[in-house]
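One protein chain is absent from this view; the other protein chains keep their places.
Moving on to chain A:
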Amino acid sequence: MLYEAKGQWQQAETKYQTLLELQPSDAFAYKRKVAIAKAQGNLGAAIEALKQYLDTFMADQEAWRELAEIYIALQKYSQAAFCYEELILMETANATWHLMYAEVQYTLGGLENLRIARKYYASAIKLSAGKNLRSLYGLCMCSAVLSQTKGRAKDEEGTELQSLASSVIMKKYKEKCPNKARLVTSFLEKQKL
């Protein structure tokens, strides 16, 4: 780590490689290799190093999360979605993973992905007992885009969901942030049209 702090990446990497040869189950050394790649801005190498680590330590949630974040930074949304799928499988009741999966699906775009996004925003709302503002907003945005697609049958459940989410958002703003209530109400009204 001293080499890392000095920015002497090659020496640091060599040391960790030696450590790994002596003890292949050293999680710390794997992670430091990822950190070295990231510090140099070599995200491709960071991904490879993380994948190597996850081959052995596949239950490490922090690692999957880190991998997802790197994929997002590189705009590789499908791969990021895969990471969040793994996290959802590991921890089904954690609203964060549902929320992040929904955000990635929305970013990917397209009807099918937006429908998936809406489902996962809804489950994030359920798991967070309606407290998570991002999932409420996300649901409204999905519904707004989906309802604007022409040639589709009226999606009543979607409209109802959007209305419910909107009213929860407006209630929250009126309670805790009244100076923005008018702005947000106007924003939500525009999404419903």
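Here is the rule we go by: contacts are C-beta pairs under 8 Å (C-beta built on N, C-alpha and C of every residue); 3 or more make two chains touch, one makes a residue touch a chain; residues count from 1.
One rule holds in what follows: contacts and distances are computed from a predicted model.
J.: Between "26S proteasome non-ATPase regulatory subunit 2 homolog", "ORML1 protein", "Serine palmitoyltransferase small subunit B" or "MPN domain-containing protein", which matches the UniProt record of the unshown chain?
T.: Of the names offered in "26S proteasome non-ATPase regulatory subunit 2 homolog", "ORML1 protein", "Serine palmitoyltransferase small subunit B" or "MPN domain-containing protein", the one UniProt assigns to the missing chain is "MPN domain-containing protein".
J.: For the chain left off this view, which of A:50, A:63, A:88 or A:104 is in contact with it?
T.: The single option touching the absent chain is A:104.
J.: Using the document's contact rule, name the residues of chain A that touch the chain not shown here.
T.: Counting over the whole complex, chain A touches the hidden chain at residues 39, 41, 69, 72-73, 75, 100, 102-104, 106-107, 109, 117, 133-134, 137-138, 141-142, 172-173, 176-177, 179, 183-184, 186-187, 190.
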